[in-house]
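For reference, the structure discussed in these notes is given below.
What you see is the complex with one protein chain gone and the rest in place.
Note that the chains are named A, B, C and D in the order they appear, and that numbering of residues resets to 1 at the start of each chain.
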Amino acid sequence: MAEVRFNKVRKKYGSTVIVDDVDIVFPDGSLTVLVGPSGCGKSTSLRMLAGLEEISGGEIMIDGRVINGLEPRDRDIAMVFQNYALYPHLTVLENIAFPLRATKTRRADALRRAQDVADSLGLGALTSRKPKDLSGGQQQRVAIGRAIIRQPAVFLFDEPLSNLDAKLRVETRFELLQIQRRLGITAVYVTHDQEEAMTMSDRMVVMRDGRVAQSGRPDEIYARPNSVFVATFVGSPKMNILSGTIADGAFTSPSGSRIAVGSTPAHDAVILGVRPDDLTLSPSPTGTAKVALVELLGPRAIVHLDASDDRLTSVVDAAALADLPVGALVDLSVRPGALHLFDPASENRLIEV
Amino acid sequence: MAEVRFNKVRKKYGSTVIVDDVDIVFPDGSLTVLVGPSGCGKSTSLRMLAGLEEISGGEIMIDGRVINGLEPRDRDIAMVFQNYALYPHLTVLENIAFPLRATKTRRADALRRAQDVADSLGLGALTSRKPKDLSGGQQQRVAIGRAIIRQPAVFLFDEPLSNLDAKLRVETRFELLQIQRRLGITAVYVTHDQEEAMTMSDRMVVMRDGRVAQSGRPDEIYARPNSVFVATFVGSPKMNILSGTIADGAFTSPSGSRIAVGSTPAHDAVILGVRPDDLTLSPSPTGTAKVALVELLGPRAIVHLDASDDRLTSVVDAAALADLPVGALVDLSVRPGALHLFDPASENRLIEV
Amino acid sequence: MTRRTNLWSVARALLLWVAALTVTLPLLWVALASFKSPAQLNDPGLVLFAPNLDNWARVLEAGVLDAAGRSAMVATITVAISVVAGSMGAYAISAYKTGGSATRFGILAAQVLPPAVLVFPFLTMAYALRLDTTYIPVIFAHLSFVLPVITWFLIGFFDAVPRSLEEQARVDGFSRFAAFRMVVLPQVLPGIGAAAIFGFTLSWNDMFYGLILAPTQETILPVAIAAFNTFRGVELGAMSAAIIIAVVPVVIASFFIQRRLVQGISGGAVKF
Amino acid sequence: GGVDAPDSSGLGDIPADTEGTVRILMESVPDTDIVVDLVASFNETYPGIEVEIETLAFDQMRDKLIASFQSSEPAYDLIVVDNPWMDDFVDAGFLEPLDARIDSTTDYQPEDFFQPLVDITEVEGVRYGVPFYNYALGYLYRTDLYDEAGMAVPNTLDELVANVQQLTTSDRAGIAMQPQRGYKIFEEWANWLFAAGGSIYDETGNPTLDTPEAAAALDAYIEAFTTAAPANSSNWAFDEAFRSVSSGQSASMISYNWNLPGLNDPDGASGELAGSFALAPMPGGKQVLGSWSWAIPANSAASDAAWAFAAWITSPAVDVERVVAGGAAIRESTLSNPTVLESGFGEDYYAAIIAILSDAAPLSQGLGGEEMIQAVGTELSEAVAGTKTVEEALADAQAAVERIQR
């Protein structure tokens, strides 16, 4: 229904620049996930798009029309706020029905549809409660219900599932996605959940300090992060990063850690990145790294390694743990083709290896 | 320092029972994670322990002393609220230093310590801001700072990291754990994050509808959930659950799905649970299940399968995806020893298979 | 931003102008009157004239400034007591729904009863306790209506403060009272400021209790102002001057009080 | 005597060496200012008596006075009493009887006081006060306008109505009236009642308000109000009327005799019109009388000293000084005193006052004076407002007064 475009959008509080000449395109009908460290300007961007925050510079366009000066209600947007922002004086049902009532839907109709939405979010039994009598997760679901009851041109979700348990989160995520897909509504979605970011999105925008660090398909970003920052930010546990040299199929750090890297060309000075899942461990009495700590995550485990001065992590199948007691020595190697190299000066990705 | 004990603790709002005769022991110096679906009574339990909510029945004891009627400040507790509850009129630094004012710490000392805490939480540059000028994640960190500046007998954390990005979350989690371990403070920690629940806790308590569904070491609970509820609640993606019969090394559901289960004894009617990570797929032209959707999660992928009327998920290495295009037919089998069987009537775990 | 917004801001400006004029024109008339001679006073249209200071001289000689000082003292003491006791009471009522209707509304009784009926009991009390040469009876009489008003005034403001703030402070190791004083109270400062201003005006404006209960010879301001309403007619010029004396300092004071309070709180609460 | 004595000595002549403090509550009017100015000269005779005068506006003074009676401790040693209160105060025992003091005071000449003023101080044959000043009413008018129109001062009520109608022009009213509810309208209308030949009470003290004379007076009053009074003046009281007349917007008014000097004062409210005003008795010669009297509270802490001051200030010699200074008359001899005639406000004025004071009656007699005045004033106001007919209003007034007398 609507293509959203940020054109050199900028936001200042006083003299502090919070969002800095950001260009983003949110294609019509797509779901774009916005990720980035706490305080990087995600909520601010959404709020500018919603019309709640004045834009200090640049343009925001919906379907080619500049909407900078438009009132929020004229932008045809629905939003789930990070802090829920429920109406404290209205019941759950009235909260959910509010957007319909505001746009002149008949009361009975609005309440009926709100009841359907509440049911679909598992709030069916709570509809006559006031927000203060709800748990955190229930409040968040009310906020979601309020957003999805309408069919706006654009959906804005600011960490909409952060207070839901894993099971409910998957279900609700699915519900949201279905609605968004079915109605073809352009959606912008802020989340801190890596899984959410990876699985839901058509596109992913990684922000850092008010700028776009990288944008693209999530699997692309995961596979080819364009900087050390993106590389460590996307993916959990985070990518291992080491500075050193590559020669003779092995990477060596100044402190002496050694990782086998196959047939990678030699580099004098390079930053090497390897995801924990791609770091394979082979127990060996002459291994250069030592198992420091093992965290069990169900089917897999995170193995923390001391390799000289570097601390590395590797994810291994729980089944392989028997060979990896704490203190065991291991040799390190990188799964073929899973190596990331960055320029030590700019920290940007080096041309493909 | 302090062992906390819930003794048939009960909470009612009007006639609705929210927490129902709960018995829990939080051993001295341990960190216990409280998990459960939204609205199951986690926050309420913490609030009763903190002294903010009257207890409708039973006793809460700290170190053997009943504290039911005690004022919060006499309980020596620090708490991070789910909704932060920052003091709007105080700056970040003053917010963090605030609890020290109760202990008559000199102002300069208090502010210096608050500055240290702020630095350790990455808030160093924001100390003179008011809460309303912070992002969601920053606010949450202030709330954490305010809790950890003191050395109470008990820490209560109500989803303290829900608004932090993965990287920061891991760091902050580590910070919290260190403090808790170093000072030996008994901690109760509510989270929705499975990884957090699994990795941080000494003990885990799974709640459901105001009751304790299971408690124990997290890996134990993961390995041997005592009910269908716990089985599906703990672990992500959630465990596949199917009703059917077991005969001749294979499970068959009424609709005809078939899963090879090795040498499991026969059962006439049983609920079978298998974690997605334990469900192995072998492409086969005669396979009984069909790949419906593949979600890529970086190194691994979630494969959604249609098996007759059942919808199943499996987690596979991204490398294996080449053989599993959408529409491909697969045979299903369970990794040896990874089978969970439940009684169809009570939904409780059957004696070990 | 848009045309609708412009329209609204024009309407808003217009409204404020009309309001400001409605307020100021009568006051301007009063200010002009304070410089008019008796003959000039009879000409409502007279704006340009040679100002004369007789009225001001008369007012100063009549001790209006002293009366204003006494009124300010009475009002300040009344308001100070009322703000302390009232904010505590309002909080108890708001947070704990204390006391049922009897207490909550009982304290308003003095607000309903005519002063004409209450003043004699006060007077009896003053004589019995031999306080009739002090301001204590006046202050007490003023407390009888200022305190309930301030208490009620603040209930609505305490209602708006999220309970979680107080709870957080209690978990942070503070007693309920400390939580109230250090966390809840600052959230309602604008309300307290407004309540104090209002309480002050009630005390500042009261003539009846002041007349009968204040010590003889030491009139308070409203009595002094009303004294210009004589049997031989209202001394409009002098009364106008006295009104200006009564209004200007209080307006200036409320200007600074409001500014401080609004700055002090800088916006509402966060995240609840 | 000689020192403060809570119990009255009843003496008339107070020794010059008497000591004490006399606290006096007075109304803040020019007459009081004149008294205040005379205190210094009193102290030449009585150096040991300190006079403290507290002044308040009329209504405040009354409230304060009543409040002071509630005190067990005396609050005032000498007070001034308005005529409607006299009976009630006496009835309550607030006032000390003064017959003995008056009769035994040397050279006091009490018979020189205008009789209507003395009547007011008398309750059941006992005098409880001595006159302080009068506020009898009269007809105040613009001589220039009367001359211009070639008219004479009215002698009958009909003439009064006709005159004021004739004086009315598009930018000037013939008469500024004071129909404010309560005291004001009754005080004004009673003059019309007297002019119509009516009275408020008969000889036995019964009200006579529903008589044909009263109806005629009220009809005439309403006619004048609708045809010759300023527009939109149904709430007017003394102030408005005085300002209207002094600013030339009305040609005449019925008001207190002592307004004349003020109106004719070039520095006063009338400005250029000063000098063109004159005073006449009401048509028919009888008018309403108001009067203030000095009285000593029964709980006065210095009743001798109080009497010393009251007797001194009302003595014939001092009275001359007071009237010359602008005080309202209480003694006939003063008004024929050469000093007064020379340095006062003119012989015509004093002649008119003598005429006025020789035939004047107060609004109320007996207990409940204030209430009676308010009740009648309310009914009259209803009639003027048109919410009651003249007959209804007067009948109700009569009934109200009868009820109050009971």
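Please note the rule applied: contacts are C-beta pairs under 8 Å (C-beta built on N, C-alpha and C of every residue); 3 or more make two chains touch, one makes a residue touch a chain.
One rule holds for everything that comes next: contacts and distances are computed from a predicted model.
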Please identify the absent chain by the protein name in its UniProt record; candidates are "Carbohydrate ABC transporter membrane protein 1 (CUT1 family)", "Dihydroorotate dehydrogenase", "Autoinducer 2 import system permease protein LsrC" or "Na+/H+ antiporter subunit G".
"Carbohydrate ABC transporter membrane protein 1 (CUT1 family)"
Based on the whole complex, identify which of C:42, C:55, C:164 or C:219 touches the chain you can't see.
C:42
Among A:42, A:150 or A:169, which residue is in contact with the omitted chain in the full complex?
A:150
Option touching the unshown chain, where C:57, C:80 or C:251 are the choices
C:251
Of D:83, D:105, D:233 or D:287, which one is in contact with the hidden chain?
D:233
Missing-partner contacts on chain A, residue numbers:
50-52, 71-73, 76-79, 81, 83-90, 98-99, 101-103, 130, 146, 150, 152, 156
Which residues does chain D use to touch the chain missing from this display?
59, 62-63, 66, 69-70, 88-89, 91-94, 179-185, 230-235, 237, 240, 243-244, 247, 249, 368, 370-371, 374, 378, 381-382, 384-388
Footprint of the hidden chain on chain C, which residues?
8-9, 12, 15-16, 19-20, 22-27, 29-30, 41-42, 44-45, 81, 84-86, 88-89, 91-93, 95-96, 98-99, 101, 103, 105-118, 120-122, 124-125, 140-141, 143-144, 147-149, 151-153, 155-157, 159-160, 176-177, 180, 187-188, 190-191, 193-194, 197-198, 201, 204-208, 221-222, 225-226, 229, 234, 236, 239-240, 242-243, 246-247, 250-252, 254-255, 258-259, 262, 265, 267-269, 272
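Convention: only the chains that are shown with their structure count from here on.
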Centre to centre, by mean C-alpha position, how many angstrom separate chain A and chain D?
93
Cα centroid separation between chain A and chain B, in whole Å?
20
Would you please write down the residue numbers of chain B that are in contact with two or more other chains?
83
Quick one: which residues in chain D touch 2 or more of the other chains?
none
Would you mind writing out the residues of chain C in touch with chain B in their complex?
162, 164-165, 167-176, 178, 182-183, 186-187, 264-272
Chain C partner, complex, touching residues on chain B are 47, 50-52, 71-73, 77-79, 81, 83-89, 98-99, 101-103, 130-132, 139, 146, 150, 156
Please give the residue numbers of chain C that touch chain D in the complex, ascending.
38-39, 41-43, 119-120, 123-124, 127, 132, 208, 211-212, 216-217, 223, 226-234
